[in-house]
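Taking it in order: structure first as C-alpha cells, then the write-up.
As you look at this complex, bear in mind that one protein chain is not there, while each of the others sits in place.
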Amino acid sequence: MRALVLDAEWNPRPDYELTDDEKARKRAMNSSQVWQHPELRVEEVERPKPADDEVLVKVRYAGICGSDVSMIETDDDGYMHYSAYTKFPSITGHEFSGEVVETGDDADLFEVGEPVTAEVTDYCGRCQMCRQGFHGHCENFEQIGFTMDGAFAEYVTVPEKILWSVSSLEQAYDTEDELYRAAATIEPSTISFYGLFGRADGIWPGDYHVYHGVGPIGLTGMNVSRAAGAGKVIAFEPSDERREIANELGFEHVYNPIEVDPVAKIAELTDDEGADVHVETSGAVSATYPVIENSLAEQANVVHISNAGSNPDITLRKFQGSSAQLYGSEGHTGQQVYPRTIRLMATGKLDNLPIITSTFELESADEAIKQAAKRVDGKVLIKVD
Amino acid sequence: MRALVLDAEWNPRPDYELTDDEKARKRAMNSSQVWQHPELRVEEVERPKPADDEVLVKVRYAGICGSDVSMIETDDDGYMHYSAYTKFPSITGHEFSGEVVETGDDADLFEVGEPVTAEVTDYCGRCQMCRQGFHGHCENFEQIGFTMDGAFAEYVTVPEKILWSVSSLEQAYDTEDELYRAAATIEPSTISFYGLFGRADGIWPGDYHVYHGVGPIGLTGMNVSRAAGAGKVIAFEPSDERREIANELGFEHVYNPIEVDPVAKIAELTDDEGADVHVETSGAVSATYPVIENSLAEQANVVHISNAGSNPDITLRKFQGSSAQLYGSEGHTGQQVYPRTIRLMATGKLDNLPIITSTFELESADEAIKQAAKRVDGKVLIKVD
Amino acid sequence: MRALVLDAEWNPRPDYELTDDEKARKRAMNSSQVWQHPELRVEEVERPKPADDEVLVKVRYAGICGSDVSMIETDDDGYMHYSAYTKFPSITGHEFSGEVVETGDDADLFEVGEPVTAEVTDYCGRCQMCRQGFHGHCENFEQIGFTMDGAFAEYVTVPEKILWSVSSLEQAYDTEDELYRAAATIEPSTISFYGLFGRADGIWPGDYHVYHGVGPIGLTGMNVSRAAGAGKVIAFEPSDERREIANELGFEHVYNPIEVDPVAKIAELTDDEGADVHVETSGAVSATYPVIENSLAEQANVVHISNAGSNPDITLRKFQGSSAQLYGSEGHTGQQVYPRTIRLMATGKLDNLPIITSTFELESADEAIKQAAKRVDGKVLIKVD
Partner (left out) sequence: MRALVLDAEWNPRPDYELTDDEKARKRAMNSSQVWQHPELRVEEVERPKPADDEVLVKVRYAGICGSDVSMIETDDDGYMHYSAYTKFPSITGHEFSGEVVETGDDADLFEVGEPVTAEVTDYCGRCQMCRQGFHGHCENFEQIGFTMDGAFAEYVTVPEKILWSVSSLEQAYDTEDELYRAAATIEPSTISFYGLFGRADGIWPGDYHVYHGVGPIGLTGMNVSRAAGAGKVIAFEPSDERREIANELGFEHVYNPIEVDPVAKIAELTDDEGADVHVETSGAVSATYPVIENSLAEQANVVHISNAGSNPDITLRKFQGSSAQLYGSEGHTGQQVYPRTIRLMATGKLDNLPIITSTFELESADEAIKQAAKRVDGKVLIKVD
C-alpha cells in the first residue's frame, strides 16, 4: 500500500542520557534530543495485518496535527522540534476516519464496512495508572502515528478498544464523503471537549468562553463550546487568515490581540463580569496569561491546553480574588470523551467542515504537511482513495 | 390600576390544625386545607409603591403557571387544589416581564426603562437555610403571586435582589414585543435549568435526555436541553396538542406513551445505551417510573421536577445496576440559575416564542387562566398594555 | 491443597428461560432460578497455576460475606437464595488477604512475599462499559469466588490487574497476623467507601451520617465514615448483638429502631437539621425509607447499598423539599476505591479488627459459613495456615 513514511537518524545529542529502555527499543522519550534530519517519503509499504485484538481500517481522510508538523521542523542542528515519544521509521498521522475492512480473531465489536475513528493512545489496562482509571497516562502507552504506524496510509491497524463507530454521523451529513471528512476532525475536537468537560468542573450553559489562539485546536474548541451552549464564544488571534476562518464559521467576537486590548474587549462583551472559561490554545503564554488574569469571572475555569513556549509568571492573587482555578489538560483516552463528542457532532451542531481549508491526495501527503506548517489553515486533510 | 385579584374564604377544614403563625397572619401553609371557594375578579386596585429595597415594574407580559390554575380548581367541598403557601385576597402571577418605572430609596441596581424579569421567592438572607446558601428553602420565604402581590396587574413591586435585567435579549429578538414575550418565559425555563445543572451533576453535552410529560415545564425544559447540547431530546406525552407543539418546536422524537412502548423506543433511539438524563415533568409517576427504571444509561441522572400525584414504588436494584441517581428538584432562587438562563436565551438558541400558543388581554385575565386549565396549550400569556 | 468447594445441581426451574450463553457455558446469570441443592465440602483439590497475567496468592484470612451465606441457603424447593452470576462446582470466598507466592510470565507488578488483597470483579477492559470507564459493569465480567475459584482455600489465582498490595498496613499493625486479619476486611470496607465517595457527591467532613442496618457492611461503613471525618455516626439496628459490637467499636449513637423512634432520635442528635448522609445497609426498605424521608438534611445524600427485600414507595415530595438525592450503589471495581481505602486503613483510623467476632480454621470452613448465617456476628473469618 501507499503510505507517508517519516524517517530520521538516531543521533542522541552528546549531553542527552538515554534510558535503558530507549537504548533497548530505539524509541525516544524526548524526540528532540535524539532524532536528527527527519525526512518524509510517500512510498510503497506492506499492508498491515490486524492482530487478534485489532481491526484493519481503510483510511478515508486524515488530518494534519501540529505534532505532525513539528516532527519535520528542525532546529539549527537538524534535530526535530517534537519532544515527546516516537520511533522511526514509521507512518505518522493520528487524526483520521476510515472504514472497517477486517477484524482480528478476538475483535468482535465492529463490522466490516462500519465507518470509524480512533483514539490516539493505546493503554495497557493493567499498570498503576490504568487500574486507577487514568488511561491517558498509562505507564506503558503507545500512540498511533507516533510509535505505532499511523493513518497517512491506505490502511491502518487499530486496537479494537480505542476504535469508535461514527455511523451516527449519518444524522448530520448527507453524503458519505462529508461524513468521513467530518469524522477526521473528531480527534482534535476531543482535546477541547476533554479540557472543558473532563478536566474543568462546573462549566454551565450560558458561560462566556474565551479562546486564546485560533489554530485547529482553537477552532474545533470554539465549535465545541458553541454546540455545548456557551453564552458567548470570544477569541483572540493575530493571524488574519485564521480570524477569517473563525468569522466564516459564524463567530462574531474574534479579534486581533495586537490591535484590540483583549482585557477591555472581554470586559465590554461580558458586561464587566469577565470570562467564565478561558481556553489557552496559543502557546504564547507570556502574552495570554496577563490577559486571562485580568479578565477572570468569579469562579472562572482556566483550561490550559497548548504546548506553552515558556513558563509564565502567574499572579496567584488574581486567582484568589476571583476564586478561579487553572487546569492542565492535554490529549486523553478512555472514558466518555469520544462517544459524547461523536454524539454532539451527530446532532449537527458541532460541524467542523468549514474548518477544513485544504485537502491533498495521499500521493502529495508530504505537501499537505508543508502546507500545515504555514499555519494559516483551519485544518489540512489528506484524502485517501 | 387594573389587576386580577384572587380571593377565597378562610375556612380551615375541621381536621386541619392551624399553626400559631397561620392563625396570627392568616397565611395558609397548606392552602388546600384552608381556602374555600376561590374567585377571580379583574378589578381596580391601588398602584403599589416600592419600599426602600424594592423596584416598581410595569408589567408587559405574564404567563399562566400550573399553580395559578390549581388555585382556582377545587375539590368537591370547594377547597382549592393548590397545597402550598398563600394568602388571599391577592394578585397572583409570578412568571412575567416588564419595565422598571421607579426604584426604592436603597435600590440602585436597575435603571428606569430597563427590561426585567424576577425570581419568585424572596428570602431573608439571615436564617439557617439562607446563611448556608440554601436561599430557595429560606425559613422566612415569601413568594410573588402567592403571598406577595403578583404580576397579573399593570404594576408589581419586586425586591431588588430578586430582579434581573433582560436587556441582553436584544441580541436574540428584533422587536421589543418579542423580547418581552420571551422574557416572560424565563421563570419556567429556570425550573429545568436548575434541575439539570444546579441539582444534577455531571450532565455532559451529547447526553441523551428524555422528558416524561410535555406541558409548559417540559417544553421549556426540552428547549433548555437542546440549547445546552443534548445529544438527543426524546419526549413522551399523551396529549396530541402538546406533542404537536413539541414537533413545531423542531423536536422529532416525541411520542404518545399509550401508543408507543417508551422503553423500547428509548432503547432504539439510544442504540440500547439508555437515557443519560430523565426529567419527570408529568406527575403521572406510577406510569413514568417503570419506564425510567428500565431505560437508565450507566450513571444516569433522574431529575424529578413534577408534583407527583402519588408515591411511586422505586426498584432500587435498577438504580444500583446502572449506578444511577435520583434528584428531587423544584423551583429555586439565588445563585446563577437566572443569569445563565437569560444568557442562553440571549444566544438565540433557547427560543420559547413558539411555545406561546394563546395570549389574552389583562382585562380577560380570568379567561386566560381558564384556557390554561384546559391543558392543551404550550404557554398562555397575559399581555398588559 | 485443601479448599471449601460449593457444588449444586444444574436444574433450571421449569419457567426459567436459559440464555444461549447460560446453556453453552453452564453459568447461571440468575442463580436462584437454576441451582438446586447446594452443598459444601472441605476437600483436596489441585493447587492452581497462575496464567500469564495472574498471580498465585497463598491465602491467610478470608471473610464470610452475606452472598456466601445466601449461596447455601435455599427456598422450599431447594433452590439457592443467591440470585446473581455463578458457576459450580467452585471454591467460593472473595474477601481475603494473602501473600504472593508466584507470578505469571507477564505479571511483574508484585513480588513474592508481598501481602495483598484483591478486588472481586475481573473486567475485560475492552467492551462498551469498560472503554467508558465503567469497569464495575463490564459486559464480560467474571468474579472471584463466584465464577472463578475463590479464597476459601490454601491458594487462589488472581489477575494481576485487580490485586493490590497491603504492605503499607505495617504502619498501623504491629504483627503480621493483625495485618492479614485487617486486610481481609478491606473488600467489605470498599463497598461503603465507594458509595460515599465514588457515587455520592459533596460529602463533607463534619456531615452527620446515619446507617440503617449494622451488619458487616454497616459496621465497616460506620468505620469508614468515622475515619473520614463524619460529624456524627448514628445507627439503627434491631439485633442486640450487633448493636453491642458497634458500641464496642466506640460508636455511641446506636439504637434499636423498634424501641426508639428513629426520626425523633435523628432530629435530637442533629439539632433538627437532619442527616446529611443516609446509608441503607439493612434491606428492610419498607421500614427504613419512611425514616430516611423524614430526616433529610438540606441537600442530603442517600446512598442505597443493600439488597432491598422489596421496592419501597418513595415520597418524591420529601426529596424535592430538601433538595436531596438518592444514589444506587453496589460493589465496584477499578478507579481509586481500593488504594484509598487501604491508605485510610494504614493511618490506623480505619481499624476493623474489633469487628471480627469469630474465626474458624479452613478445615471447618463450612462451620464458618453456618456461623455467619446466624447473623449475629460482626465479621466471621476463616484462617488459613
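Which chain is which? They are A, B and C, in the order written, and residues in each are numbered from 1.
In this section, a contact is a pair of C-beta atoms (placed from the backbone, for glycine too) under 8 Å apart; a residue touches a chain by one contact, two chains touch by 3 or more.
Here the structure is a predicted model, which is why all the values come from computation and not from measurement.
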| item | value |
| --- | --- |
| Selected from A:11, A:36, A:167 or A:315 as touching the chain missing from the view | A:315 |
| Residue among C:100, C:227, C:279 or C:316 touching the omitted chain | C:227 |
| Of B:53, B:142 or B:361, the residue in touch with the unshown chain | B:53 |
| Residue numbers in subunit A that touch the chain omitted from display | 128-129, 132, 134, 136-137, 199, 201, 273, 285, 298-299, 304, 307-308, 311-330 |
| Subunit C residues touching the omitted chain (full complex) | 168, 193, 197, 204-208, 224, 227-232, 271, 336, 339-344, 346-347, 349 |
| Touch residues of subunit B, complete complex, unshown partner | 53, 109, 125-128, 130-133, 160-162, 334-336, 339 |
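Just so we're on the same page, only the chains that are shown with their structure count from here on.
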| item | value |
| --- | --- |
| Interface composition of copies subunit A and subunit C: same or different, split at half | same |
| Angular offset of subunit B relative to subunit C [C-alpha, multiple of 5 degrees] | 180 |
| Centroid spacing, where centroids are CA-atom means, of subunit B and subunit C in whole angstrom | 43 |
| Contacts with 2+ other chains: residues of subunit C | 128, 132 |
